[in-house]
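This is the structure, below, for whatever I ask next.
Showing just some of the chains, left in place.
For clarity, chains are labelled A and B in written order, and residue numbers in each chain start from 1.
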Amino acid sequence: MSTLFGRDILRTDTLSNEELKLILSTAARFEDVTRAGGRLRNMEGRLLATLFFEPSTRTRLSFETAMLRLGGQVISVADPKTSSAVKGESLADSMRTVEGYADVIVIRHPQKGSAQEAADAVAVPVINAGDGAGQHPTQALLDVYTMQKEKGKVDGLTVALAGDLKNGRTVHSLVYLLKRLGARMIFVSPAELEMPPEIVTDLKTGGTDIQITSDLAAAMRSSDVVYVTRIQRERFEDPSRYECLKGSYVVDMALVCQAKPGITIMHPLPRVDEIATEVDAYEGAAYFRQAANGVPIRMALLALLTGRE
Amino acid sequence: MSTLFGRDILRTDTLSNEELKLILSTAARFEDVTRAGGRLRNMEGRLLATLFFEPSTRTRLSFETAMLRLGGQVISVADPKTSSAVKGESLADSMRTVEGYADVIVIRHPQKGSAQEAADAVAVPVINAGDGAGQHPTQALLDVYTMQKEKGKVDGLTVALAGDLKNGRTVHSLVYLLKRLGARMIFVSPAELEMPPEIVTDLKTGGTDIQITSDLAAAMRSSDVVYVTRIQRERFEDPSRYECLKGSYVVDMALVCQAKPGITIMHPLPRVDEIATEVDAYEGAAYFRQAANGVPIRMALLALLTGRE
């Protein structure tokens, strides 16, 4: 039987399909219990340390909520300026110290590869909550959990991914999961921000159906889900090019009305202008439900890694 | 029967007299239990989010203490620089995300009206812990709770409010509550910092007895309670005017000895120089007891709004 006891969660591609299903089904089970007003105590007497070497309120609060909703407790470094790293301590040393306090550690760090380095230093399970341009596996997991909840399944869905596909670690983690779960994908971006070709090649190997376009409206007409990410001005050498383009990647009700009926709209948040607030009232606007789904997914991971599911 | 289940607490003037009494009596009941060494578990399995977009240690710790003393748990953003607002997220979006985590939200924000905006965005109860020049309702509630505890009742008391009456949101919230509870008031301030005339007019409507003076010693001779607030140098165009005046609004033992015997001295804290430290030993110096009263008042609100009193 599949188990994740004692494992780290640093990236999604090291998870087997069986492990992936175990995480999603455990999350669903936990969500059912709490939705019915039940209380879970799986992590009672256990301690989570959240170490944020780069601030991220949303992710930190989501993990802390998950731990507290399981009856556990939390110690936290929310602000890099209060950490020992400012005194010149290595990440490995910081981790080994915190290992003396906590049963499981969540780390967010601006540097790619740091989560692996952190996990290598300690015996307790480590969860990567984002390592710079690297991975953000729990985001990708809650994204597919959301699609499954909103659409009943991921297999056979057509998912449009729109916005900055070049630089977004979120979409890079997500597309590999979508491939494994049997989704078709449409990549929608300006030419400057296209999905890196090596990823496209990876995905096409094995026969995943991938389309590439810069036409958001057309993509939304044939998609079950549109996953919107932000286009940042800083990514363009020529600012006027940004000004020309930004309007084409804003999801508003005019676009939604022309899209495939019932289309689900997702966004990893925070949103700035990419989705008009008028869309919030649309039934298929799933982005706040998506954020809330981070809690059961992280509950599942905390319990599974510590052997208390 | 009066109930506050599902309500927000954004200002005091929307509370009915019955609701006000319910809050004060629930606070007293909770305080009796904890004082007798009992443990309350009303909020067990519930989560409070404290979102401080402006730091305020005292208020944040008081709310967190209240939640923990009721058996609940807390997630917290103590520092605006670690919040998603720095990434350009709207307040409404931040609130809708946190609604996915917590059962009740306390918000402090530098901008007037922000608490209302925050409450409008979500279905869970929201408590305003200060919105800039706007309201700070829990401070006003703990102030009247303190008067009731110190003096047995508020009805019929003469309360002198001294210091900066022009700019203080605390006193603006408080005077309306004092009127409703039947207190007489004396407003003591330099001419530049007088209570805004529209508030004075409001209060006199309905026949509340209001006196206006700049003589603190005289006011204290006929008051049961003196509520001191800080006069800030920055409020004066002419700094030498501040230098002239500041000494006249400092409560010291010389003033206390000439005051009405047994006068209760209050202050919302932090104090800087407005009350001499020699007064701390005086039996009627209630300001630290007043700060401690924030805990039962906030316990009452948390339990009432979530239907767990």
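Quick note on the criterion: a residue touches a chain if its C-beta (ideal position, glycine included) is under 8 Å from a C-beta of that chain, and two chains touch if they have at least 3 such contacts.
Since the model is a prediction, treat every value here as computed from it, not as a measurement.
Here 2 copies are displayed; the structure file describes the full homo-oligomeric complex as 3 copies.
Keep this in mind: only the chains that are shown with their structure count from here on.
Between chain A and chain B the centroid-to-centroid distance comes to 41 Å (mean Cα coordinates, whole Å).
On the chain A side of its complex with chain B, the touching residues are 39, 52, 55-58, 61-62, 64-65, 68-69, 78-79, 269-272, 277, 288-289, 291-292, 294-295. Of all residues in chain B, those touching chain A in their complex are 44-45, 47, 49, 73, 75, 77-79, 81-84, 86-90, 92-94, 96-102.
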